[in-house]
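For this view, one protein chain was removed and the others were kept in their places.
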Amino acid sequence: MAKIVVDVMLKPEILDPQGVAVSAALPRLGFTFAKSVRQGKRFEIEVDGDPTPAQLAEVEKAAEKLLANPVIETFTVRVEK
Amino acid sequence: MKVGVVTFPGTLDDRDAARAATHAGATAISLWHNDADLKGVDAVILPGGFSYGDYLRCGAISRFAPVMEKIIDAANGGMPLLGICNGFQVLCEAHLLPGALTRNHELHFLCRDQKLEITNNQTAWTTSFKVGQEIVIPLKNGEGSFQCDDATLAALESEGRIIARYVGENPNGSRNKIAGITNERGNVVGLMPHPEHAIDPLTGPTADGLAFFTSVLNAMVK
Partner (left out) sequence: MALDTVAIAQANPDTNQPFAELGLKGDEYARIKEILGRRPTSSELAMYSVMWSEHCSYKSSKVHLKQFGDKAVKTDALLVGIGENAGVVDVGQGYAVTFKIESHNHPSFIEPYQGAATGVGGIVRDILTMGARPIAVMDPLRFGPADAADTRRVLPGIIAGVGGYGNCLGLPNIGGEVVFDETYIGNPLVNALCVGVMKHSDIKLAKAAGAGNLVVLYGAKTGGDGIGGVSVLASETFDATGPAKRPAVQVGDPFVEKVLIECSLEIFAEDLVIGIQDLGGAGLSCATSELASGGSGGMKVELDRVPLRDATLSPEEILMSESQERMCAIVEPKNIDRFLEICKKWDVTVTVIGEVTDGERLEITWHGELIVDVPPRTVAHDGPVYNRPLAKPEYVDRVNAEVISVPRPETAEQIKETVLKLAATPNLADKSWVTSQYDRYVQGNTIQSQPDDSGMVRIDEKTNLGVAIATDANANWSYLNPYEGAKLALAEAARNIATAGAKPLAVTNCLNFGSPEDPGVMWQFAESVRGLADGCLEMGLPVTGGNVSFYNQTGSVAILPTPVIGVLGVIVDVRTRTPMSFDRAGLELYLLGDTADDLAGSEWAYMHGQRGGKAPIADLQREMRLIDLLVAGRTSQIFTAAHDLSQGGLSATLTEMVLRNNVGANINIENVGTTLISESPGRVVVAVEPAKVDALLALAIKQEIAATKIGTSGGSSLVINGADIPLTELRKSHTETFPRLFG
């Protein structure tokens, strides 16, 4: 069943201490591929049937109002099969 | 004088805020998050804690509580409103104050006796202080780093709307060591550290916090 996915990330100018901690931990475990790491949130929203454009518009509004804090976060909304 | 103290599910410092208000000479009235009723109070405190377990973001769910509608209206009409710690987070989420509180830079919860400098004594909650006065009150949180964009920061600084700054090492990475701010009108104040835990040297580091609560009594008299 398809679902609507909202990804929320801190704005680039906001310090992300959790991302920093993760990127410091990776090399300690032998993983050296990362130039930088930032940590965000992912919301998976199930609706009845396939998501409609109207529902996606509603999700955008919900993301703006609740799922993300626009003062410090940005978000994207998409459909995932 | 009646001071309302709001309890959301997960609020922790409500009884302490009520005690502080009572100590200052007010009558503390308990306000339930689900009742859109301010019970005729003259001022409101949003206390510290982990309302809704900090789910989603600190204060993100509390800001939509039924009682908040009434509080926002009253604040817009000039009622004194103080948000302490989690309360500050709720005020920012509700856009009564600008900016946002994010995770402490060192990532740990930090409880310490924090030195602050009071930088604005014109707000409803700070008239009992002198500008430049240094006080020590407890800081205890995991998400106390005040962040905002450059324009907001410039406005806060130029308009003198920062009411308290951390003295010494920045404990959490807040921009410009901001520990507390006010709105343009000076009736809404957000403060990260906890004045309600510094009203008696018996149980706190000092009694420096009491002045926040006596200030509002003076403000209400006026």
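Side notes on the structure shown:
In this document, chain identifiers A and B correspond to the written order of the chains, with residue numbering beginning at 1 in each.
The rule is short, and it goes like this: a contact is a pair of C-beta atoms (placed from the backbone, for glycine too) under 8 Å apart; a residue touches a chain by one contact, two chains touch by 3 or more.
For clarity, every value in this text was computed on a predicted model and none was experimentally measured.
Considering the complete complex, the chain that is not shown touches B.
Within the set B:K39, B:H95 or B:R112, the residue that contacts the chain not displayed is B:R112.
Listed by residue number, the positions of subunit B touching the unshown chain are 9-10, 12-13, 15-16, 19, 34, 49-50, 52-55, 108-112, 138, 140, 194, 196-197, 202-204.
One rule holds for everything that comes next: only the chains that are shown with their structure count from here on.
Chain contact summary for the complex, subunit A toward subunit B: residues 10, 13-15, 17-18, 21, 66-67, 69, 71-72.
In the complex of the two chains, the subunit B residues touching subunit A come out as 56-57, 60, 64, 92-93, 98-100, 102-107, 145, 147-149, 173.
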